[in-house]
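Next up is a structure, given as structure tokens.
For this view, one protein chain was removed and the others were kept in their places.
The block that comes next holds chain A.
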Amino acid sequence: MESTIQEPFDLIRLSLSERVFVKLRGDRELTGILHAYDGHMNLIMSDVEERIMLVEGIDVGPPGQGATVKVATRKMDMLFVRGDGVILVSPPSRT
């Protein structure tokens, strides 16, 4: 597989039409089918589920007990992702 990847974008190119995991700024994650991308890592995805990690009560209560992480999810049929929000893209494992 290494021979097919000469530059990082090859990893994305090989993931077109596949379900990918995308980590975004602001503690957000997406999984969805990748339809298109460009050099900014702008993405077009479909059948997307977004997971938003919300930390609540970080400064209340005794230490180690106050903070809880709540995960909000939502689904979108079609989504344009602006590239500057992208941290990481992981294709489906090819193991």
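In this text, a residue touches a chain if its C-beta (ideal position, glycine included) is under 8 Å from a C-beta of that chain, and two chains touch if they have at least 3 such contacts; residues count from 1.
Keep in mind that, in the parts below, contacts and distances are computed from a predicted model.
Engineer: I want to check something: the complex is missing a chain, and I'd like its UniProt protein name from "U6 snRNA-associated Sm-like protein LSm6", "Ubiquitin-related modifier 1", "Trafficking protein particle complex subunit BET3" or "ER membrane protein complex subunit 2".
Structural biologist: "U6 snRNA-associated Sm-like protein LSm6"
Engineer: Determine and list the chain A residues touching the chain excluded from the picture.
Structural biologist: 2, 5-12, 21, 41, 83-84, 86-91, 93-95
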